[in-house]
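Reading through the structure tokens given below for one structure.
Left out: one protein chain. Kept in place: all the others.
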């Protein structure tokens, strides 16, 4: 942390800052220039609130130099984390891993048909919600454990792994036997009680960026998981909230290379929630792949117009098949691959 | 819901829209103009996803006419809700109710001293966190039940009610005996599992607006509480996230009169989190009162520079006392009162 | 400017940074800590692009300590600027100055009637557009010089000064004889050609904050005016663009005290454009006054439902009269005054 004093700061004020630094068990180093004095605070500053210095008399500006996250940073681990999922899938390696399936599990026939189609097109992981976070209390809230069972059966039949969303720590027990990745939704990105509970598991977690979360906050939430002991963390860009209303969210494609530079964790993209409109899912899936995403999570439904939720952003299986062929070419253009 | 067809929509496409409306148990009414056809969907449309119509062939635009919330709306209840707290406090009436206290309970002496000071200046409710949602896993996470006990004792001694934050449904049992209002923080505004659990209680809930939540989403989250049976809901503006970075958040003062027009629920303001800087808390507390807020929640600490969290945005007791005097004048200018 | 090197930066990389600093005619001072080296760049850094350092090898983070504006800053001038307008009006002093009038001048009778009413309620300055920036090329674009003449006549009759918007440097000549303040609209805040032309005039300029302009950018645009020699600059908050769509803009009331702390220039507020809805203009005018605004600019129309533009956000004269009485009380609560 660097504290620059105002040009009219008194020696007493400078001493008060230095004492505050030392009271926090940090080392201070002072540098006095012609115009102002700069004081560095060195040590474990991650949990320090920089505003505690900003309000001291004579202080001009306070700047955090080191990132507040540690275990999520490239400094902590320079090489890419590769997360193993199920028996043979790796997220964060050369292969771009595609997860696909319906918004919600609706029944045996539905999930079975969709699993067959997405597996046939090259998806590796089946997505589908059993516990659904809905803005309205009057909307369909998911099939619960029965949905998980149906999804597991369909996935196993077609050699797919399973990802599904967890909304609350109380659902861990029922979910663990069925899923390969526990997904934390955007609205729960800062549900710290849930993050703490997931941090002690030995199960991959896919953490979605909140609608108004900065990249730093996303990495801080990952830090909750990592510091608890769970090293299998996958991050996901799914659109942020901006003033533009034509699309539901504004997909921050650039967050993909930014996160990959700051962190060793894999970063995937969700173009379905990122846009909210089917015909925009296709170009944004291509864009995310071209930008270097480590994977994609895409909603596919065999009958989108009959889907109980998010039908409007679900691809038809044929669209998904065509998309996968385009993605394969794009992935190879940047030295990666979609298939084997 | 109103669906306007494109000018080149075919009769078949129009019929498909009408059939979709009827399949959802809604009434349709059609109006054919010179340039285009407009179809109204009448009935319980709150849980309908309007995008399901947007993707139908021939559809130009779909607009939701009725708000997706019901019980939170002025149509549902035209008169103001007045929430009774403790023995004799009413939020939503003529009096502007001030809640004040530290960010976190830190110890017996601290909470006792602060309670004495804020009560002396006219606050009615003591605020203080025992379970703290922190961005960093390495930050102080609160004193837990012990903190609640200390706060209750201090509040009772000075005739104050108690408000404290709940982070997870698992904390309900331990909190109920100690607090008069359960506060849901901004990051949990769409923690639907928590909202459902609070909706079946007989205890006032203060629901803070999320950092990127629209006013409609705030009212939808209130709907979770109301539809569960809990009618004692207080809403709170605490700043939204924008591009401006000088202040931590941008306090949307106008949300106060907007919510009061759309809903019968009381709307209070939190200028401490809304600005994040002590010297901005004062003007924003005055602004919120001038805009018609039903109450304020303000961080006060007897030794802000020694506070374990949020010291930078905590008022000194003397500042708080002076502020209360200004607020009294402003409240009276618009026909309200701060004191008796 | 402070440049913190990465912990693994080499001595060569550190030297390269120091050389870059010196090549820009700045002084460097180096401070080597246990974990990393921090280098300060001292001198006239206002026109330096900090990214030029960010891309150098070994650099961790670059932070600008001194603000990029000079003449607009409190450091440059610690005491408040008081801008004299017309014969006897002062903006930036103890009095909160109210400017009121229609969105656009529409005719002799209209501007005369409105001038009479707003003067009667205590406004000091008549506002009204003669050149109108409109989003649509098909909308009414203003009466031009004829409108200015009508406004001047009406203002003189009632002892008011005149403020009107300038859209392009080519309009300076025609406007100067009629107006006391030239207003630069939000969409032109970074029209640097216009700012340069206004900077060499001896006429007060009211500069509105752009819809997505940071406070720093607002002050940088003021710097264009001040550095050209024009010291009569008034700043204005008029709402920023955020994700919330219920109101046209989100009025950043907190920008008022923030600007007043950073700069010596007066800061007024425009609650009409800040909200876009008549019944929200009243609470936001009160809020801005309570937050310490040096003035207000408010749209008033004697027949809002017949106004050619912005009728929806124009107050009725009676509403304006009642509002002025409330504002007087609020101004006095914070040691200021609205009238004499």
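To keep things simple, chains are lettered A, B and C as they appear, and every chain counts its residues starting from 1.
To be clear about the criterion, a contact is a pair of C-beta atoms (placed from the backbone, for glycine too) under 8 Å apart; a residue touches a chain by one contact, two chains touch by 3 or more.
For clarity, every value in this text was computed on a predicted model and none was experimentally measured.
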| item | value |
| --- | --- |
| Residue of C:8, C:27, C:52 or C:146 in touch with the missing chain, whole complex considered | C:52 |
| Among B:36, B:140 or B:316, the residue in touch with the chain that has been omitted | B:36 |
| Chain not shown: contacting residue from B:60, B:122 or B:321 | B:60 |
| Which of A:111, A:284 or A:308 contacts the chain that the document leaves out | A:284 |
| Sites on subunit A contacted by the missing partner chain, in the whole complex | 212, 214-216, 240, 242-247, 250-258, 261, 274-275, 279-280, 283-284, 286-292, 326, 329-330, 332-334 |
| Contacts of subunit B with the absent chain, listed as residue ranges | 2, 4, 7, 27, 29-31, 33-36, 38, 40, 42, 60-61, 63, 65, 75, 212, 241-243, 245 |
| Contact set of subunit C toward the excluded chain (per top definition) | 46-47, 49, 51-52, 54-56, 68, 133-139, 167-170, 187-188, 190-194, 196, 210-212, 217, 220, 223-224, 227-228, 241, 276-278, 304-305, 309-313 |
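Criterion: only the chains that are shown with their structure count from here on.
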| item | value |
| --- | --- |
| Distance between chain centroids, defined by C-alpha means - subunit A, subunit B (Å) | 27 |
| Whole-Å separation of chain centres (CA-atom averages), subunit A against subunit C | 39 |
| Residues of subunit A whose C-beta touches two or more other chains | 212, 241 |
